[in-house]
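Note that one protein chain is taken out, while the other chains of the complex remain in position.
And now, subunit A:
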């Protein structure tokens, strides 16, 4: 089961450089004992706001999504490691969202009167 999802925004670079960054990121992850399940490219788009990182103002970036399985200790070490990488604009670790359409039972009308009256124990 995928445990973490790493949302990565990389600097807008040429293809071989982007590939090199992703390669060393995945290698760093595997070194720390993570299993990389999937690597998705969400495309290169203009950022929603200008981000200043590593003494540069960025307007465009490449969005990547890595789902991986790994020990919880990986989070802090990887955030540290990626923070030192100049080509990474933004990094974020999330617990993998278990996408299941739960049966929503609908809006149950709340009885406010009952809540107002203090319950006598």
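Heads up, the rule we're going with is that a residue touches a chain if its C-beta (ideal position, glycine included) is under 8 Å from a C-beta of that chain, and two chains touch if they have at least 3 such contacts; residues count from 1.
Basically, contacts and distances are computed from a predicted model.
Asks: Hey, which one's the missing chain according to UniProt: "Guanine nucleotide-binding protein subunit beta-5b-like", "Small ribosomal subunit protein bS18m", "Serine/threonine-protein phosphatase 2A 55 kDa regulatory subunit B" or "Phosphatidylinositol glycan anchor biosynthesis, class S"?
Replies: The record for the missing subunit names the protein "Small ribosomal subunit protein bS18m".
Asks: Which of these, A:14, A:52 or A:105, touches the one chain of the complex that we don't see?
Replies: Reading the full complex, the residue touching the unseen chain is A:105.
Asks: For review purposes, identify every residue of subunit A that touches the missing chain, sorted by number.
Replies: Residues of subunit A in contact with the hidden chain: 7, 9, 42, 47-49, 51, 61, 63, 65, 89-90, 92, 94, 97, 99-101, 103-108.
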